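Sharing a structure, written as structure tokens. Questions coming.
All protein chains of the complex are present and in place, except for one that has been dropped.
A and B are the chain letters, set down in written order, and residue numbers restart from 1 in every chain.
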Amino acid sequence: MDVHTMTRRWLALLAALFLGVLGSQALAQAAPAGQQTFDSVLNPNAAEQAKRQQQQPGNNAPVWREVRSEKEHYTSTRGVEAGVLIQSGGETWRQRRENQLIPMGALVIAGALGACVLFYLWRGTMRLREKPTGRRMLRFSGFERTMHWTVAISFSILALSGLVMLFGKLVLLPIIGHTLFAWLTVACKTIHNFVGPVFSVAVVVLFFTFVRDNLPSIRDVQWFAKAGGLFSDVHVPSGRFNGGEKVWFWVGVLGLGVTASVSGLILDFPNFGQGRATMQLANVVHVVATVLMMAMAAGHIYMGTAGVEGAYDAMRTGYVDESWAKEHHEYWYEEHKREAVAAPAAGPAGAIPAGAPQAKEKTA
Amino acid sequence: MRMIRIAAAMAAVAGIVAGGCGEQAQQLGQATTYKQGKYQGKPDARPYDNAPNVYAHGAQWTAGDKTSWEAAIRRRQQGQNEYLKAE
Partner (left out) sequence: MARMKFLCDAERCIECNGCVTACKQEHEVPWGVNRRRVVTINDGVPGERSISVACMHCSDAPCMAVCPVDCFYKTEEGVVLHDKDLCIGCGYCFYACPFGAPQFPQAGAFGLRGKMDKCTFCAGGPEKDHSEDEWRKYGRNRLAEGKLPACAEMCSTKALLGGDGDIVADIYRNRVLKRGRGAEVWGWSSAYGAPQGGAKPAAPAPAPAKS
């Protein structure tokens, strides 16, 4: 220990002692008025009210300020936030939901569906340019397809039941009446609550299933530069998944899917004592995330069914034609070919019939 | 043919969803707007449609007559006014 450290420590000790003496003297001096000082520190509102009711009997302004403070006060009634007299967040949430989320959500979803319809009217189904070779390649393994459809079906159920709960009051209720609509909505709510956790788990598994081939690569740049050939007839080569699919994977499935899951689970299980502010926030986040996800899903479903010939069969059967692979995912096709040549044990790619063992058909 | 059907279904869904844009706020006119003294709710009997309860001491009104029921309620409410009691 050097001299400087010693000196500093002694100084610190002396200062502490000095301050301690000063402090105790100050306390001793404040002792006569100590009661008030102590109370006003511990509970300033009570002290203010106690003073106010002496000076101006009947004026309970300090208490009414406390009523409005959204703080939890004493009550013998049990319940979440039972001690809060007035919460203001509810009105904010109401305005946000009624005046922003519902009209803007309708606009976003209708816009996405409208864009799909317009795009279809303009481009129609994108058909294969070359003739199918008849040789088929495995694109999605059985497990991958199971996970895809688990997420897809649970998502569709959640989306439809969610739409009924969000817009049904404006769209369906005037048509089918209160009684029928209440039956429909209570079914939707129950299904939504039970399918939600299934989706939450499945979407995480889906992420790990497809993450390897969705890692961004330099090839995606040229895909985006040419807009994926969506608006032109240029040929854009891509890996197993193209840029658009990767955006859907990272933004839609991971970002929005996980956001919707987390916020949904907060709303689904109110038994953990989460307060209203948490639930209001979770509800807003949930609606925003799911509406955006539905809009993106509209594009994904369109490209997977009516938009591209052969895309739906790929996810349904797991196999695509070689010419389809070459046209839509050329790099993947070439890597696949190279692998097949390098490892002839797997047999020539073209010779694999539908339903053949798929274990060796790992795609690059 | 199949594509046309899919397109038609999508157009129908888009049309239904777009219909939601027509209404801005979630105001169902009659059901959620309250006007003082105007019954704008769902079907329910009015309190004054019933005959007075024999156990409600002093409650006298004619079934169906709103004014007499309101007068009875006001009379009863004076029971909450302790300044009318002993002093």
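The working rule: a residue touches a chain if its C-beta (ideal position, glycine included) is under 8 Å from a C-beta of that chain, and two chains touch if they have at least 3 such contacts.
The shown structure was predicted, so the numbers you read here are calculated from the model rather than taken from an experiment.
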Which residue of A:Phe140, A:Phe181, A:Phe207 or A:Phe241 touches the chain not shown here: A:Phe181
Hidden partner chain, residues of chain A it touches: 39, 43, 45-50, 52-53, 57-58, 60, 62-64, 66-67, 73-77, 79, 81-88, 90-91, 93-94, 97-98, 165-166, 168-169, 173, 178-179, 181-182, 185-186, 189, 193, 267-272, 276, 279-280, 283
Positions on chain B where the hidden chain makes contact: 26-28, 31-32, 34, 36-50, 52-53, 55-56, 59, 61, 66, 69-70, 72-74, 76-83, 86-87
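Assume only the chains that are shown with their structure count from here on.
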Distance from chain B to chain A - Cα centre to Cα centre, in angstrom: 38
Residues on chain B engaged by chain A in the complex (per definition of touch): 3, 6-7, 10-11, 13-14, 16-21, 23-26, 28, 42
Chain A - residues contacting chain B, complex: 98-99, 102-103, 106-107, 109-110, 113-114, 116-117, 120-121, 124-125, 163, 167, 169-171, 173-174, 178, 302, 305-306
